[in-house]
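Report on the following structure.
Note that one protein chain of the assembly has been removed; the remaining protein chains are unaltered in position.
Chain lettering (A and B) follows the sequence in which the chains are written, and residue indices restart at 1 in each chain.
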Amino acid sequence: MVIKVLEIIVSPILAFIVGVFFLGLFRKITARLHWRYGPPIIQPVLDLIKLFHQQGFSHGPVFDLGIILALAGSIILVLFIPFGGICPLSNSGGLLVILYIMLFAPLGIALSGGEGANPNISIGVSRKLILALGYEVSFLLVLLTLMTYYNTISIVDIVENQRNFQWALFSPLALSGIAYFLILPAMLGIRPFDVAGAPQEISSGPAVEYGGRHLGLFHIWHAFSLFIYIALFVDLFLGGGSNPLTFFIKMLVVFILLTFIHGVFPRFRIEQAIKYLWKWPVIISLLGLILVMIIR
Amino acid sequence: MDRKDIKKWFKAPGKMGHKYSLWAIYFCTGCGIIEIPPVITARWDAERFGVIPVATPRQANLFLITGYVSVKTLRAIIRTYEQMPDPKYAVGFGSCPINGGMYWDSYNTIKHLDKYIPIDGWIAGCMPRPEAIFVAVTHLWTLIDQGKAKAYVNYREKYKYYRENQERVLGKLDWPPLYSIGGGND
Partner (left out) sequence: MNLAQLGFISFGGAFLTYLLGKVSSKLRDAFAVFISLILIIPILYFYGKTEELTYFSFLGLPLLLRINPLSWIFAIAIQTITSLSVIFSLSYMKGRERLDFYYLMLLLVNAGMLGIVLSADLVSFYIFWEIMSWSTFLLISYNKGPALQAGMKYIIMSIIGSVAMLIGILSLYANCGSLDITLVSSFITQASSGYTLFILISFCIAFGIKNAIAPFHTWLPDAHSEAPSPFSAVLSGILIKMGTYGFILFMYAIAGLNLFLNIGGGSFHYLFCVLAVITIIVPTFIAVLQDDAKRLLAWSSIAQVGYIILGITIGTSLGFVGGVFHFFNHAAFKSLLFLSIGAVEYRTGTRDLNSLGGLIKRMPITFTCALIGALGLIGVPSTNGFVSKWLIYKTLILGKHPFLAFIALFGTWGTILYSYKLIHNIFLGQLPEKFSNVQKSPVTMRIPVIFLSLVVVVFGILPGIPLKVIDTISTSFGFQPQNVEIWGIASETGILNMVNIFAAICVALIIAWLLFFIGDKKVNISQDNSYAAGAHVPRDKYHHTVEFYNPLSAMIRPYFRDFVDDFYQWLANGVKNVSDKTRKIYCGDLGYYITYIVLFFAVLIILKMGLKLW
């Protein structure tokens, strides 16, 4: 019981530290890819300190509550995903609950952006929701393939089944793993799929009216969401980790690969993004599902 | 650059945060904006100073007014400056905001920008080189350290003066006064 309470407290803090480290590493690696020096890795912490010492603007109560709801959704999602051996709420519903709690974040940002009353926000939110519709097809097929292959909906069971280097990526589920990796940039909102918060086009989309502490919460949410999606990929396809250190190393490898993709690609328009997301990842994951159904 | 001095971070985190994370709003005033893209791209990298361009004044705390200011642009500059959160720093870039510069006898430009929004510092030159921006940023750090970069407080305390100057040039303004002036007007 005490261990569980300790895990509940420590888990979000660890996720926050890893997420902020990833944010800094992101800017550093992108800068080095562009042949410049880049900020120190600690820069997101400095940004957060500045943001919490700055005045903010609020358009109404739903504006505040929306971003709080988005951050709360990410914090609670961390408790459901195993991180090395740590998984406090593993027994309360499994992958389906994770799928549904992943809705809190876009919903919260959409609600707060609605009260911002700026058409840039509305365009950004509509693009975010359409992009989510784009990658959800492939994501759902991949998750269903996994759940059919291992015959369980609990993520802890899926990690258990991948012990001793029987990673799902090297089994008949390889096609699903490739499809999942193809849609990871869309889930994280990095190039080539960062059309929802495009600074040059729609003035940062949902973040256009955020200042001060709202923007601070937005960055913390961004850090958590980086952690959550990459941790989910590592858990489902790369065998989780027997302790947090191996888990973190696997996350680092995946993250560096994604940063390389971000640093090189330009941004897709929303129609091009939807056409891509509904073509190749869907075909590959559908083939993966049919393969698994034939085998099982 | 005392970015690595941990003791100072614990003693005055607000001040250190404002120094090493200056986000500049990407506002293209006049001819000087051509000097900004080299500053933020690979040749003269501004991101290692913590300066990144942001698209909206709500997220920014540094305003670079680059180049001459025409009467039409003054409206947008005042509106953008008022929409930025406190504490904010404004820097005039180029000779035209200082005293009119090349367009000292034009009917359509603003000769002394200091009368309309408060400015923390000036960079002289017709266009200054990109390194001058870095000199300005490091000088701004020194000013923030010594507590001398208080132009935004000036705006709040002497708002009547600024508002009268703005109305004299632009006519009746279609946004309400930012701080209460007192004394029945507008």
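Everything that follows uses one rule, which is that contacts are C-beta pairs under 8 Å (C-beta built on N, C-alpha and C of every residue); 3 or more make two chains touch, one makes a residue touch a chain.
The shown structure was predicted, so the numbers you read here are calculated from the model rather than taken from an experiment.
A.B. asks: With the missing chain put back, one of A:14, A:62 or A:261 would touch it. Which one?
C.D. replies: Of the candidates A:14, A:62 or A:261, A:62 is in touch with the missing chain.
A.B. asks: Tell me which residue among A:217, A:234, A:258 or A:277 touches the hidden chain in the full complex.
C.D. replies: A:217
A.B. asks: Looking at A:10, A:33 or A:107, which residue reaches the missing chain?
C.D. replies: A:107
A.B. asks: Going by the contact rule already stated, which one of B:79, B:112 or B:158 would touch the omitted chain in the full complex?
C.D. replies: B:79
A.B. asks: Contacts of chain B with the missing chain: which residues?
C.D. replies: Against the left-out chain, chain B lists 27, 56-58, 75-77, 79-80, 83, 85, 174-175.
A.B. asks: Touching the absent chain: which residues on chain A qualify?
C.D. replies: The missing chain touches chain A at positions 12, 51-60, 62, 64, 67-69, 71-73, 75-76, 79, 89, 91-94, 96-97, 99-101, 103-104, 106-107, 110-111, 114-120, 122-123, 125-127, 129-130, 132-133, 136-137, 140-141, 144-145, 147-148, 151-154, 203, 208-209, 212-213, 216-217, 220, 270-271, 274, 289, 293, 296.
To be clear about the criterion, only the chains that are shown with their structure count from here on.
A.B. asks: Let me have the rounded angstrom distance from the C-alpha centre of chain A over to the C-alpha centre of chain B, please.
C.D. replies: 36
A.B. asks: Within the complex, which stretch of chain B touches chain A?
C.D. replies: Chain B reaches chain A through residues 3, 9, 13-14, 16-18, 20-21, 41-43, 45, 47-48, 50, 54-56, 58-59, 61, 85-87.
A.B. asks: Give every residue of chain A touching chain B within the complex, in rising order.
C.D. replies: Residues 27, 31, 34-40, 43, 46-47, 49-57, 199-200, 203-204, 207-212, 215 of chain A touch chain B in their complex.
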